[in-house]
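Just one protein chain is left out here, and the rest sit where they should.
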Amino acid sequence: VYYEKVGFRGVEEKKSLEILLKDDHIEKLCTFSQRFPLPSMYRILVWKVLLGIIPPHHESHALVMKYRKEQYWDIHHALRVIRFINDSTPQVDVFLRIHQLESGKLPRNIAFPLEPEDEVFLAIAKAMEEMVEDPIECYWLVSCFVNQLNSKHKDSLQQLPKMLEQYLNIEDNRLLMHLKTCAAMSKLPYDLWFKKVWDKVISGSCKILVFVAVEILLTFKMKIIALNSAEKITQFLENIPQDNTDAIVSKAVDLWRTHCGTPAHST
Amino acid sequence: YLEDVKIQARGQLQAVESRYKAQKKITQAFELEILDLFGRLEKSSLLKKLEDDKTEAAE
Partner (left out) sequence: YLEDVKIQARGQLQAVESRYKAQKKITQAFELEILDLFGRLEKSSLLKKLEDDKTEAAE
């Protein structure tokens, strides 16, 4: 929705994206999607290429997707055999089980409680499900995205809280102090904020997430300051109104540029 | 152009390999399931035997 509203700024950008897709230049594609919002018609295609689900060459897309599809159904069938899923299993749970089996983390028993990383997977899957219609395509996007998060961004993800503190201190020291006093800094709903910045994270920079967090906190500063316990603050942040998401994200991107210069050099 | 063909081939190979690896993971999961089911079956027949013995002893 964000991209449709903010719009694709110019015909030139659209043209250059088409050229990038044709010329199969992954690195340029990364840079591109960090600088400009992707037009919705290309978004999923670009994500699939960036996440390595399909190769950049158009000619092998059909063949590679055929393998991806078979792999999905192979595992899907297996999970039915061992009774981990059935006809009434929600789609995102199916995705989770497939992902668990693929990564060798399928629990011994279906009744085992979910791990925190499983909850993250489900949150991402739910968000992706809203954007991607085809379930197989959706599974691959979620699964590869989560794998990338765990490998490429593991370190930076752990640093996010520290970075948030650092930038919030520059932007609004009083707000930071208030959050610290309430001990709310460690309970911020990062995973919810993720959904707003997919393109940037997929194309290689998860630092943007920090600025989205900073921007959200600044936007709702008055309300947050009025709340005086970690629980209330967390609860408020988990239910913040969705109507000005677009404005928050574009402000966050501006903030990101101010602090880090050109996106391409700041991952 | 040669580079293109190579990259393309690598992309395809990766996809087939991933499908193969998934099949291997399925085999492993099935193996565990079989062991588990055997275990449950043995336990249940052991239980039954125990109960039968009890019933006989009571008679």
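A few remarks follow.
Letters A and B name the chains as they come in the text, with residue numbers starting at 1 for each one.
The rule is short, and it goes like this: contacts are C-beta pairs under 8 Å (C-beta built on N, C-alpha and C of every residue); 3 or more make two chains touch, one makes a residue touch a chain.
Bear in mind the structure is a predicted one, so any value in this text is a computation, not a measurement.
Within the complete assembly, residues 1-2, 5-6, 9, 12-13, 16-17, 19-20, 23-24, 26-27, 30-31, 33-34, 37-38, 40-41, 44-45, 47-48, 55 of chain B touch the chain that is not shown. Touching residues on chain A toward the chain that is not drawn are 74, 78, 81-83.
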